[in-house]
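All protein chains but one are shown at their positions in the complex.
Which chain is which? They are A and B, in the order written, and residues in each are numbered from 1.
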Amino acid sequence: MSLEANVRLTLGALDLDIELSVDEAEVVALLGPNGAGKTTLLRAVAGLVPLTSGYVKLDGRVLEDAASGKYVPTERRSIGVVFQDYLLFPHLSVLANVAFGMRSRGMRSSEAAEKAAHWLDRVGLSAYVQDKPDALSGGQRQRVALARALAPDPRLLLLDEPLAALDVTTRAEVRRDLKRHLTTFPGLRLVVTHDPLEAAMLADRLVVMENGRLVQTGTPAEVTERPRSQYVADLVGVNLLRGQADHGSVRISDDSVIAAAAAESGDVFAVIHPRAVALHLRRPEGSPRNAWPGRVSGVEMLGGRVRVRVEGDVPLVAEVTPAAISDMKVAEGGEVWVSFKSTDVGVYPA
Amino acid sequence: MRRERVPIAVGILAAIGAAFFILPLLGLIVRSPWGDAIKALTAPDTVEALKLSLVASLSATVIALVFGVPLAWVFARVEFRGRNLLRALTTLPMVLPPVVGGIALLLAFGRRGLVGSWLDSTFGITLPFTTAGVVMAETFVAMPFLIITVEAGLRSMDRRYEEAARTLGAKRWTVFTRVTLPLIGPSLFAGAVLCWARALGEFGATITFAGNFPGVTQTMPLAVYLLLGTDHEASYILSLVLLVISLGVLVALRHRWLGSA
Partner (left out) sequence: MRLRVLSLLVSPAFLAACGSGGTFQGSNLSDYASVFAAASLTDSFKALGSAFQTAHPGITVQFNFAGTPTLVTQIEQGAAADVFASADTANMDKLTADGFTSGNSQVFAHNKLEIVVGAGNPKHITGLADLAKPGVIYITEAATVPAGKYALQSLASAGVKVTPKSLETDVKSVVSKIELGEADAGIVYVTDVKAAGSTVAGVPIPDSVNVIATYPIVAIKGTPNLDVADTFIAYVLSADGQAMLQSFGFLPAS
């Protein structure tokens, strides 16, 4: 049983056109920069945003079909949503919040309270049942939000940036618990996030979105090893180039051809790790066939190493030691040469 | 936090503003013949007028809630042609002189009125000179206050809570009663209190539409006005009663009204 969605809609400046499917075996994460349309897609699946064309099917049942005009309202879909800022009802106690979904569907008050108390116990918040949400910390509220979404036993769980509102230390702890709950949840699971680490840790499959379109999909490993968009490349921290392969070289533009030992033929991505990029003050002599002039456009420290962004015919990011930087007296605006070995270029079909 | 120092000009203007409200109240307290207070307060006409005022103003408030909240909801949530015009019409009683309101009510609901004549010929129901007429007049002038306040509350609430409720399976009525209404609680309350206070003090529309007769249509404001002509010292006492009741309610409820918004 699965979720099948073919969503086309326009909302403000966003033009969304994407196909998505989620099955019970995997946790799917929608990953992408702000404005990519991930939250909008989630809301469309929830029935909060209308489709211009396409459909949403859950377990074979049509929830929305633009062509026939069929629309099952949000409240009749078997979904549980954890919102980015939780949206816990401020006027209800934590227990009443968690019981809300069950009470809305007609469960008797005492039975709903019992189930809610059980869920709060599962997330470790039994001591807070009578408190109002504003008495809890951010991490505690996140857990209540999760319990509230799970308590009515929904078929599809939708999480919108579930950890975004937390500070770094709380986040790590909550992430572990969230992973546990996601693993034991028997239904379909879709998570929206802009944090690649979160995506990698929580999800079995990533769906990368940009500007309302699908850019790449695959396991976290597949995506990070073979990024197919600048966005993912930036997330992973590698240099990504694209061009036409021709037996040992890749033409990335009219004037630039790089030597890539693994290149064969066809439209390809070429990926080079910044550590494999060397910086020189003058054109290097000797073996590297890949040497390009450029101008330094940015220098930043990253975990004890220095990343230098170089603009030019072949724009690259090089990762070097702080010592190397001071030795070479590299500064923004300075002219440098970058070089890399053709054997250090990873090539795969685009 | 250090207490803010008041700029002199602001302080003077604020003090004058406060005096404007305090002095009349002081005048009433000082000039009231306290010795005759018991006699004035227990006179049968006074007791009748007080009972009638409370019953009528509370009824008007309840009616205003029943019809005003849905109206406010429509104004805040539904886009339709003519919405602005309709909204202007429902707030008109706020700026209309009350007597004009009374005349308008007569023309609509009086014995020869648009609807009134039909009520009379079909059911034999006449509204002028009845307590129901008093409630109608008070509702007419006071309901706009409730509508405006509730509409503002609905517009400013975070509607995402309603979405959250829907994702939890709540149908529209449940969303409204368990989420929307509690969230606009402060506005709802403030609107109801304002409405009740306005209804309690209503005079012009009441006397024009419903008339004046002890026990039936003579509310406190009318009683005070008539006493002004004969025993005006007794009218001071009655005025004070009205003032104390209104002030008491407003003060007692100020936290709920202003606090949790």
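We take it that contacts are C-beta pairs under 8 Å (C-beta built on N, C-alpha and C of every residue); 3 or more make two chains touch, one makes a residue touch a chain.
As the structure is a computational prediction, the values presented were derived from the model and not from experiment.
Shown chains touched by the hidden chain across the complete assembly: B. Touch with the chain that is not drawn comes from one residue among B:Arg77, B:Arg160 or B:His232, which is B:His232.
In the complete complex, the hidden chain is touched by one of B:Ile207, B:Met220 or B:Leu242, namely B:Ile207. Along subunit B, the points of touch with the absent chain fall at residues 106, 110-112, 128-129, 207, 210-214, 217-218, 225-226, 228-230, 232.
Everything that follows uses one rule, which is that only the chains that are shown with their structure count from here on.
The mean-CA centres of subunit A and subunit B are about 55 angstrom from one another, to the nearest whole unit. Listing the residues of subunit A that touch subunit B in their complex gives 46, 48, 73-76, 79-81, 83, 87, 89-92, 100-101, 104-105, 148-149, 152. By the touch criterion stated above, subunit B contacts subunit A in their complex at residues 160-161, 163-172, 174, 178-179, 182-183, 185.
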